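Just one protein chain is left out here, and the rest sit where they should.
By letter and in written order, the chains are A and B; residue numbering begins at 1 in each of them.
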Amino acid sequence: MNAVLKKVNSVFMSLVAAVFLSPIVLMILTSFKPEAEVLNPASVVPKHWTLANYQYLLGWSEEAPFGRWLLNSFFIATSVTLLVVLFSSMAAFAITRLRVPGGNFVLGIIVASMMVPGQLFLVPLYLMLSRLHWLDTPAALIIPATAGGFGVFMLSQFMRAIPEAIEEAALIDGCTPMGLYLNVSLPLCAPALATLGIFTFVGSWNDFLGPLVFMDSVRNYTLPVGIALYQSSYYTEYGLTLATSVLATSPLVLVFMAFQRQIVESMSSTGLKD
Amino acid sequence: MTYTQRRSAAGLFFLAPYAFSFIAFILLPIIVSLCLSVMQFDMTAPHSVKFVGAHNYQEAWKDDYFWQALRATFGYVVLMVPGLIVTALGMALGLHGMARGRNTVRALLFLPGMLNVAVTGILWQWFYNGEFGLFNFVLKHLGLNAAPWLSEKSYAMPSIVIMSLWWSLGGTSIVLLAALQQIPKQIFEAALLDGATGPALLNRITLPLLRPVLLFVVVTNTIAGFQVFGQPFLLTRGGPELSTRGLVQYIYETAFNNYRLGYGAAMSWMLFAIVAVFALVQYSFLRRSTS
Partner (left out) sequence: MSIKASLGLLFLFALILGFGRTDFQCRSVGGHRSVTLNFWNGFTGPDGRIMLGLVRRFNEAHPDIQVSMQRMDWATYYNKLMVAAVDGRGPEVFVLQSSSLPRMRRAGFVSNVTDLYQGANAVPVSDFDDQVIDQVRYGSDYAGVPLDIWPFGLYCNADMLRQAGFVDSHGQVRAPKDREEFLKAARVMQHMGPDGHPDVWGYALTNWRMNYQSILPQFDGHYFSDDGKADLTNPGNIAALKFLQSLNEGQRLIPPPENGLGWVGYRQKKVAMVIDGIFMVGDLQRLEDFNYVGFPIPTLGNHPGTMAESHVLCVRSGLDSVQQAAARQFLRFLSDNSIDWAKAGQVPARKSVRNTPEFKAMPVQSAFAQQIPTMKYLPKSTIIFELNIELDLAVEKVIRGRATPLEALKVANEHVQAFLDRDKNERTGVDAL
């Protein structure tokens, strides 16, 4: 690409980013407005800045404080992410690189399973977790989450995109399957692994139905679910809802930044960075 | 043991942890729901549970609301999936071409996807509000006519799609970007030395190499599109006149508001059949067109 085109591209992408960002800026600004002011589209910037919404959220402690929920969320989302990335990459590696017999058929089943609406699993899953005595423990949110087909499908497609020549070269060098997995496939898929990690983390963090249905004690809720208890079921307190969302999402943004750094580092180490 | 045998044995070892979890937490519930779909199973009438064969499927076939929900779902998929793939591919190529600031822009694009869908719904409901909302306020100030964003049948689904695009574009873009970044730079350099130019590079190198990931993105987004629930539910509750009530919302209401699990399961399997046909077509098409 020539330099002018590059410049135009950068400007355009920045514009797009600004458009995407603006509702979020609006959300953050609105969370600092008093409730009487929130729905006024004429003034985007608060006339009276207030921390009342945040004070209300952070200052109210019942069975569980904010910190406990943050801890739960963090523990659950991290565990789910690690397990999903590990299990999915192993399975994808077995299917695409080790060419396990019937592997493509297995992948077909996995993809097909994604087409069944998950809402119907709720009842059987609840009964199963109840028999396992996992209800009201983090296991109920962690272990079943590793069964999703998204990660296996995604990593299979990414591994297929790796030129076979690279793998063959490694095999000629006498690489074992484990060596191939650890030293060739994983590093080459690092951007995909990090992307899957982000998706899994965000999905687990924002899961609403799971914690509500599988957890019985408020102490065991995750942050977005626990913090949502402050909102009325009947009406929307806009300032409060948006402040809630800012609080529940900001840890995610931190984690995303860390992951992103990881992508960049992993690429420079594999020599793929341009 | 031959090499192939050893490789297969290793393959089973690598597959085992996921397979175990899959069988327990996906396959088993799927079998349960398959059984439910041939039963009359109402959670609030535990004494009248019985086997009814294909009755639930026949009922769906004759149910106007089922077809209406299916139409709404198709309306969403037809607008959303192509729109999302094209814009996301554009964004990924744009991001890939950025010399500086790529990480910042990528983070900003993905930011909406990190909000949970409930907050997104509340925010956009206010944006779209016909009389007192933000968009029409801006339109009026620009001297334009206010739009009935969510209250006209012809506007409602496109409005839902715009919100969904804002919400999910970043995620799909970063998958495609990751795939672009995975293409070894040497391949491009070789092609450039051969005198290839922009469009040719895209057609001959980028898209073919992207093929497996593109297939993944198209198939998963089609599946997600057919299962759309949260976005219309939060913005319009399925209105106006049920024109945006998708199939999964109808299934959800049947199974959990009306407690008719059997009928809900049967409709889920009909949805499954439709999605499966689409996915198969896409699969064979994307395989053939690029090989």
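In the analysis below, a contact is a pair of C-beta atoms (placed from the backbone, for glycine too) under 8 Å apart; a residue touches a chain by one contact, two chains touch by 3 or more.
All values reported here derive from a predicted model rather than from experimental measurement.
Q: Based on the whole assembly, the unshown chain contacts which displayed chains?
A: Taking every chain of the complex into account, the missing one touches A, B.
Q: Looking at A:12, A:54 or A:126, which residue reaches the missing chain?
A: Missing-chain contact among the listed residues: A:126.
Q: Going by the contact rule already stated, which one of B:13, B:188 or B:256 would touch the omitted chain in the full complex?
A: Only one listed residue reaches the unshown chain, and that is B:256.
Q: One chain isn't shown here. Among A:46, A:118, A:187 or A:251, which residue touches it?
A: A:251
Q: Considering the whole complex, not just the chains shown, which residues of subunit A touch the missing one?
A: These residues of subunit A touch the chain that is not shown: 34-36, 39-40, 60-63, 65-68, 70-71, 74, 78, 122-123, 126-127, 130, 135, 208-209, 212-213, 216-218, 228-237, 251, 254-255, 257-259, 261-262.
Q: Considering the whole complex, not just the chains shown, which residues of subunit B touch the missing one?
A: 40, 42-48, 125-126, 129-132, 140, 148, 150-151, 236-237, 239-242, 253, 256-259
Throughout what follows, only the chains that are shown with their structure count from here on.
Q: Could you give the separation in Å between the centres of subunit A and subunit B, each centre being the mean of its C-alpha atoms?
A: 16
Q: In their shared complex, at which residues does subunit B touch subunit A?
A: So the residues of subunit B in touch with subunit A come to 6-8, 10-15, 17-19, 21-22, 24-30, 32-33, 36, 91, 94-95, 97-101, 103-119, 122-124, 126-127, 132-134, 137-138, 166, 169-171, 174-175, 177-179, 181-185, 198, 209-213, 215-216, 219-220, 223, 226-227, 229, 248, 251-252, 255-256, 261, 264-265, 268-269, 271-272, 275-276, 279.
Q: Any idea which subunit A residues touch subunit B in the complex?
A: So the residues of subunit A in touch with subunit B come to 1, 5-6, 9-10, 12-14, 16-18, 20-21, 23-24, 26-27, 39, 41-42, 86-88, 90-91, 93-95, 98-101, 103, 106, 110-125, 128, 143-144, 146-150, 152-154, 156-158, 160-163, 177-178, 181, 188-189, 191-192, 194-195, 198-199, 202, 206, 208, 224, 228, 236, 238, 241-242, 244-245, 248-249, 252-253, 256-257, 260, 263-264, 267, 272, 274.
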